[in-house]
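Next up is a structure, given as structure tokens.
A single protein chain has been omitted from the complex, and every remaining protein chain is retained in its original position.
All chains are identified by letter, namely A, B and C, in their written order; residue positions are counted from 1 within each chain.
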Amino acid sequence: MNDRLADKKVLVTQSDDYMGPGIEALFQNEGAKVIAIPGVVPTGDKFNDYVNTAGGPFDIVVANLAHAPCNGPTANIDNNDWRGMFDTMVEPLMCLVRHYAPIMASAGQGKIVAITSAAPLRGIPGSTAYCSARGAQNAFVRASGLEFAPTNVQINAVAQNYVSNPVYFPEELVSTEKFQNHLKRNVPRGRVAKTSESAELALFLASDKSDFIVGQVIPFSGGWATNT
Amino acid sequence: MNDRLADKKVLVTQSDDYMGPGIEALFQNEGAKVIAIPGVVPTGDKFNDYVNTAGGPFDIVVANLAHAPCNGPTANIDNNDWRGMFDTMVEPLMCLVRHYAPIMASAGQGKIVAITSAAPLRGIPGSTAYCSARGAQNAFVRASGLEFAPTNVQINAVAQNYVSNPVYFPEELVSTEKFQNHLKRNVPRGRVAKTSESAELALFLASDKSDFIVGQVIPFSGGWATNT
Amino acid sequence: MNDRLADKKVLVTQSDDYMGPGIEALFQNEGAKVIAIPGVVPTGDKFNDYVNTAGGPFDIVVANLAHAPCNGPTANIDNNDWRGMFDTMVEPLMCLVRHYAPIMASAGQGKIVAITSAAPLRGIPGSTAYCSARGAQNAFVRASGLEFAPTNVQINAVAQNYVSNPVYFPEELVSTEKFQNHLKRNVPRGRVAKTSESAELALFLASDKSDFIVGQVIPFSGGWATNT
Partner (left out) sequence: MNDRLADKKVLVTQSDDYMGPGIEALFQNEGAKVIAIPGVVPTGDKFNDYVNTAGGPFDIVVANLAHAPCNGPTANIDNNDWRGMFDTMVEPLMCLVRHYAPIMASAGQGKIVAITSAAPLRGIPGSTAYCSARGAQNAFVRASGLEFAPTNVQINAVAQNYVSNPVYFPEELVSTEKFQNHLKRNVPRGRVAKTSESAELALFLASDKSDFIVGQVIPFSGGWATNT
């Protein structure tokens, strides 16, 4: 066990999905006290209940937000799927930052790490709704990261793709020959990342080693996307 | 009068706001038949009525969508303002592309030009909700632009900032000494653009001179933002 | 014949290569007086002779600079090839801007359009020397474009890829089945651009319709690259 997050109190949202389990495991191993709350982060009035249950204050908030994939042609985007993505991934991110960043600013320090996606950095045909919602997240991280920069609160994003996780890249998909060929053609690194590898970038951004990095959306995709 | 859009049938949405009047004027002057529909573009079931009223088919759709500014600290973002931005600017863009792009693809050609913003390209403290909604638009344009690229339908965006318009940069703001100093420090070009200048970029993207450009978000901000 | 460049005096460099012939043809057709100078643009003392021969003053300079492809693994980069690329494409661009931009600034207006590449925007394995030299060009356009923005001189770049031209995409390469399959997998637009299509973007950037656009590197690659 290491101590890169010794004595840090951390909130991990939607902890049963996406990067939640991997981040919880690594952060605990690094000495953090992790409050891991499973399930979708509610918005509106119910968000107040959420933060009351969560407790706090937190040194670090990991805004890990995901929605079941609903890919398909733009022509077939379902209104409910569209709204579901924004209601699950975008508005909760705003609620989390709106609530926790000012508290952190008052405390004189804090870290918010959003686990988003590299998808909007390049754009994926057939995933336009997803790209739009994740693009909204990335833009919010950039702008709010700059806004809170003077207060010693750092807000950044891990914009990942091709990371092994049960929501988007389950093992039974990754292991197929078709997907392995897709990887060879599209991902310079030639493989998917382990969850723990993405969690290490989140850890770097959550630690006191990265206090000068703000409003940054860092691609984490094995070379699939390198621009932001 | 020129003829760069001779015989083109064009839909301009929310034609009374933002770049609507400027684009309507220029496009008509270039020979287009412009259907200019004022007011917010509805979503959900009402969108069907909207397209029925609009008529069509269109050679070109200008997705000009805007919301009254509601800037302020992230800590004070109002839930209704937040949703209003996404309901007015983001979901209508999806509805327009979802409806018109497949029709254009069937017809073998078409152009959709979204008038978005450069704000999310750099991020603006105090405008995080706006940056997020415009970022969602830009990401949707990129992804859907790539999706429809093989069908000879070109979808691109004018990502503007510092363009004279009654919504965001009314003349009474621009003419103040404070704003002029702001321009000198922040906008390399040292001035705001005329509406007609932005409309010229929209015209280029709407014309048959730009058939190889797809999924592109082009900054138009006098050098304020140069990355996408 | 149109007149989008009526009465404009234009210098096109290395006019026998890359986009030179296409730009010369289109610009002349639009009413420009084009001084087209074939061959590599020299640097150092010989650059003075070059500009004396070229005449001037020019309203528009098209910095069209190319080097014979010398692709291959990074491990095999030849020192002379490396220096050849920078000596042919990068230093001449600096010489052209250093000389002509201040003259244009004194005259109160001017346009410099550099024909560069989208290659460095994504990065191409096996073309790392080329990516580096074109990346130097793009960075120089961005920085000098911002520097001259206040003087009403606009400096921008067409960052192209997959444009038909004898240097990089000769017809005998493009027409092979292998290359056509490569196009389908890698270029959303599914084809190479005609030279004239790239020239149209150069024309837009050279015309008085784009006076608010400065320091901008515009990808022109059929969706292969959409970031800058």
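Basically, a contact is a pair of C-beta atoms (placed from the backbone, for glycine too) under 8 Å apart; a residue touches a chain by one contact, two chains touch by 3 or more.
Only a predicted model underlies this, so the values are computations on that prediction, with no experimental measurement involved.
The undisplayed chain touches these shown chains across the complete complex, A, B, C.
Only one residue from B:21, B:92, B:110 or B:123 touches the chain missing from this view: B:123.
Within the complete assembly, C:79 is the residue of C:53, C:79 or C:175 that touches the hidden chain. When the whole complex is considered, the residue among C:14, C:64 or C:144 that touches the unshown chain is C:144. Taking the complete complex into account, residues 142, 145-146, 149-150, 163, 188-190, 193, 197-198, 200-201, 204, 209-223, 226-228 of subunit A touch the chain not shown. For subunit C, the residues touching the absent chain in the complete assembly are 43-44, 73-75, 77, 79, 82-83, 86, 90-91, 94, 97-98, 101-102, 119-120, 122-129, 131-140, 142-148, 215. On the side of subunit B, the interface with the absent chain consists of residues 121-123, 125, 185, 188, 226-228, using the contact rule stated above.
One rule holds in what follows: only the chains that are shown with their structure count from here on.
Overlaying subunit A on subunit B by C-alpha atoms takes a rotation of 180 degrees, rounded in steps of 5.
Chain geometry summary: the mean Cα position of subunit A and that of subunit C are 39 Å apart. Centre-to-centre, using mean CA coordinates, subunit B is 28 Å away from subunit C. Across the assembly, subunit B contributes 142, 145-146, 149, 215 as residues in contact with two or more other chains.
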